[in-house]
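Note sheet for the following structure.
A single protein chain has been omitted; all remaining protein chains appear in their positions.
Order of writing sets the labels: A, B and C. Residues in every chain begin at 1.
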Amino acid sequence: MKARVHVTLKPGVLDPQGKAIEHSLSDLGFEGIGGVRQGKFIEIELAETDAAKAEAMVEEMCKKLLSNVVIENYSIELEWLKGV
Amino acid sequence: MKARVHVTLKPGVLDPQGKAIEHSLSDLGFEGIGGVRQGKFIEIELAETDAAKAEAMVEEMCKKLLSNVVIENYSIELEWLKGV
Amino acid sequence: MIMDGVTQIPDKTAKNEITPEMVAEHGLTTEEYERIVAALGRAPNITELGIYSVMWSEHCSYKSSKVHLKTLPTEAPWVICGPGENAGIIDIGDNQAIIFKMESHNHPSYIEPYQGAATGVGGILRDVFTMGARPIANMNALRFGAPDHPKTKHLVSGVVAGIGGYGNCVGVPTVGGETSFDASYNGNILVNAMTVGLADKDNIFYSAAAGIGNPVIYVGSKTGRDGIHGATMASAEFTEDSEAKRPTVQVGDPFTEKLLIEACLELMASDAIIAIQDMGAAGLTSSSVEMASKGGVGFDLDLDKVPQREEGMTPYEMCLSESQERMLMVLKPGREDFAKGIFEKWGLDFAIIGKITDTGRLTITWRGEIAGDMPIASLVDDAPVYERPFVAGVKQALLKAGDIPAPDDYGDALMKLIGGANLSSRRWVWEQYDHMVMADTVARPGGDAAVVRIHGSEKGLAMSTDCTPRYCLADAHEGGKQAVAETWRNITAVGAKPLAITDCLNFGNPEKPEIMGQFAEAVAGMGEACRALDYPVVSGNVSLYNETNGTAILPTPAIGGVGVMASIRRMATVPFKRYGDVIILIGESKGHLGASIYLQEVLGRKTPEELGAPPPVDLAAERRNGDFVRPLIEEGLVDTCHDLSDGGLIVALAEMAMASKAGGIGAEIDAGFISPSLAVPLHGILFGEDQGRYLIAVTEEIAADILRRAEAENVPAVQIGATGGDALVIRHEGTEAVKLSVSDMTSAHESWLPTYMSG
Partner (left out) sequence: MKSAVIVFPASNCDRDIAVALEKITGTKPHMVWHGDSDLPQVDFIALPGGFSYGDYLRSGAMAARSPIVAEVMRRASAGVSVFGICNGFQVLTEAGLLPGALMRNAGLKFICRDVKLRVENAGTRFTNAYAQDQIITLPVAHHDGNYFADEGTLKALEDNGQVVFRYVDENGEASETGNPNGSQHNIAGIINANGNVLGMMPHPERLIEAELGGSDGRALFDSVLNALESA
C-alpha cells in the first residue's frame, strides 16, 4: 500500500516561500496569479494491507512527525501499489 | 482556476529528506515502512479560465522555475475553484 | 476565543459588552479593568481592551519586575543609552557605538521550536537595527529539559535549526552562546537570543516621535493574523491546554528581514527619519504607543491604510497582530517619496498609515469609524506596578571538601564530565550556525568569548553569555553575582575590556513569593557585581511565568556581556600552542565543591540540601585577578588563556589540551603546587569551582616575569606544571592521579551531543 500525504500551511499562516515564488513567477512575466502556497508532499510505502489500519497508522505518523499541527494541516490518500 | 503541482525527485536521485523521515518513523516504532520520498506541493491560483491555456501556462512555470529538470519531475492537476 | 486553529475574535462593530470572562481571558484582573474604565471614563470596546491588555501585560509593562530593575546600575562614562530604548548603546571610540540586547522567545519555541526560535532571532535583530546599527553578531543562550525527556531531542533539533535558519539567511554570524540541560526545563525550555550591532555614534536612531502633523509610516511585511496575543502568552503560566493556543506562533521570513535591514540602513544614511521603532510584541499597538509616549504626542492611525495579508481583519486583529518583519517610522515631511523609493527597490511594503497629533491620544479609525481612542499616558504610565511580596530563599550550608567523597577514579570522573550532557562539546550546535559570514570572526565559537573584528579596523569586540542556574537555585544572590562575573571573566580571558551587559531574566511565576524572592535576590546580586566591576546594564528583558503545571524552572538570569580589545593581533585563546609552556594558575583555589557539577554529575546529588551553597564570588578578587590578566594579553605576553568555570581546574586543563591542534598537546601538572599548605583534598583542588580564576600558558622566560609581577601586585599565581606530551597527567604526592590521552578525551568530548542527537 502507498500513502500520499500532503502537508500544507494552515490558512492564514504566513508562507514566505509561496510569496517568493509568486513574486518570481510574475517577474518572469506570468500573469493573473492570485496566490501561491507551498507545501510538502510525502509518499510512504507500507507493508500494511488493511486500508483502515494503514490509514490510522499514517494519521498517527502525521500527528507525531510529519506535520506540526500548530501551523500545518495534513491530508492522507491511500493507493494500492500495482502488482501488490 | 487552481493548479496543483507536485514536484518530486526523479527515481534514482537519492532523497536524504525521505531517508531521514523513514529513519525517524521507525525510531518512533512504526513498522513495515518500505520507503519514504519527499517532494514539494505547490498550489497556484490562476485568473485563467480556459483549462488548456491554464495547463500550458503551468507547464511553462514548471519548466522555467518550479522544477529543476536535472533532478526533478513534475505533475500538474487543475481544479475549478468553487464558486468561480 | 481561539478555537480549532482559527482565531475567532468578536468584531467591535458587534458592540458586544465586555464581560468579566473577556477581561479574564485578556489576563487582566478586575482591579486592572476598573483602572481602564477610570482612564477612559467609559467601558472600553474589545479593541481597546485588547490594547490595554497587551500594554499592561507583564511582557510590555514589567509590572512585577520594575521596582527591582530600577536598582541596577545603568551608567558609565561609555554608556550612550541605557535601558528604556529598543537596545542599549555603548561608546567604543572612533565615533563607533555598539548596540546590543538579549531577548527571550521561550514559550513559542516550546510550541514550535523551529519557528519560535527563528522569530526570536528576527525580533532581536530588529531591536538592534532599528537604532541604526548593522547587526554584526548573534549569540544565544539555550536551556533544554533532561536529555532523556521524550521531547528534548526534538526541541534541541528544532531550536538550533531555527536559530541557524534565520541568522544564516540574514547573513549575521552566530558566534557563541551556551547550551545546557536540566529537568526543570522539561516543560518550559529557554531560548534567549542576543544581537550585537555596530553604528556610527553620530547616527543613532531613537523612537521618540516628534513633529505635529508628521506622517507615520509602516514598512516591511504585510499584516496577517499572526501571533495575536503573543505578549499575553509570554506573560502567562504554561498549562497543558496552552498547546491548544497554537496559532499564536508566527512564521519567520528571514528573506524579508534581510531586505528590511538593508532598506532601513540605506534610509538611515539620509536625514529623512525622525523616529523609528520595530513592531515587536503586540505589534502596531505597542510600537505606536511607545513612540507617541516617548515623544509626548498623540497618534492618529487609519487601519484601512495598513498593508494586509488577509481579508476581513478586524481592528482588534490588526492592532494586536504580531506579524514579523515590520517597522514603524516618523519621517520628515516631504521625504515620503524618497523613502518609498528605497523600500520599493527592496520589494517591501511602504504605507503612510497616520500622523502625529497634539492630542496625547491614540486614535484608531477603521472604515471611517473610530475604532479606539485612548490616552497614551494611561496606556503607559497608568500600567500597574506591583511590589509583589517575596520571601528570601533558603541559604544552603557551605560544604567542606573534606566531607565530600573523592571519586573512585579521577580520570573516570573527568571523562564523565567532559563526555556528559552539560560539559561536552557544543560543536554540533555551532556548526549549524554560519559563524564566519561577514568575514570578521576572529575567535570562533568554542572559546571563552567570541571575538569579531570591527570591520576595517584592528579593534575586536568580545562577547559572552553566561549563567549557572544551579548556583542561582542554591543562592539567587550569589548566582546573580556569578552570572555577571562569569561573562566579565570570559571577556577578560580573551584580552578584552568588559564594558557593559544585557540580560534576560528567566524566572517562574512572580505571584509566588518564593519565585519573587529568587528574582529580587538575583537582581540584587547582579547589581552588586555590575557596580564592583564597572560593568553597567544597558538593556535587557524579563521572562516570567516560566512554569509548567505549577513547577518552575531553575532561576536563570542569563547575562550577555560585551567588551572591546584594541587589537585582535593580541588576543588570547583557549588551546595550548606550544610544547614546554609553563602553566600558571591565577586566583585562589579553596576547593569549593558546593553546587558543583562534580557533586551533581559524578556523585549524583540532586536536592539543594545535598548540593549545598554555591561558590562565593569575591568581587574584589575577581576584579583584581582580571585586571592582572588582561594587560598581560594586551602587552602580547600571553596568547593562551582560559577561565575556570564548571568542572573547575581539571576540566579547564582538559579543554585547553583538547582545543590544541594536531593530535593534541598534553600537560603535566603537579597538584602539590596548588595549595601545599592548605588542607584541601585533591578532588577539591581539581573539581572545586572557586571563582575568579584563570589558566595561562607561556614560555619559561615570560612565566618568570609574570610570577614576579603577580607577587608585586598581590595576585595569587602559581606555576602548576607545563605543556607537553599527548596526555593530561596530574601527579599528586608521587602518584599519577590522572593520565588520559588527549585523543581519548577529545573523542568523549566531541561525541556526546552528536551521538545523543542521532540516537
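Keep in mind that, in the parts below, a residue touches a chain if its C-beta (ideal position, glycine included) is under 8 Å from a C-beta of that chain, and two chains touch if they have at least 3 such contacts.
Everything quoted here is computed from the prediction, not taken from an experiment.
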Neighbouring shown chains of the undisplayed chain, as defined at the top: A, B, C
Hidden partner chain, touching residue among C:569, C:606 or C:708: C:569
Contact residue for the chain not shown (choose from C:43, C:269 or C:436): C:436
Sole residue of C:45, C:168, C:396 or C:465 that reaches the chain not shown, by the stated touch rule: C:168
Residue numbers in subunit C that touch the chain omitted from display: 161, 164-165, 168-171, 253-256, 258-259, 345-347, 430-442, 444, 453, 568-569
For subunit B, residues in touch with the removed chain: 13-14, 16-17, 20, 40, 64-66, 68, 70-71
On subunit A, residues whose C-beta touches the chain left out of the figure: 16-17, 20-21, 24, 27-28, 38
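The rule is short, and it goes like this: only the chains that are shown with their structure count from here on.
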Separation of mean Cα positions, subunit C and subunit A [Å, integer]: 37
Averaged-CA centre spacing for the pair subunit C and subunit B, given as whole angstrom: 41
Residue numbers of subunit C (touch at least two other chains): none
Residue ranges of subunit C in contact with subunit A within the complex: 5-7, 111-112, 115, 221, 224-226, 246-247, 249-253, 255-256, 309-310, 323-324, 347
Subunit B residues touching subunit A - in the complex, by the definition given at the top: 6-8, 18, 21, 24-25, 28, 30-48, 57, 60-61, 64-66
Contact footprint of subunit C on subunit A as seen in their complex: 9-10, 12-16, 19-20, 23, 68-71
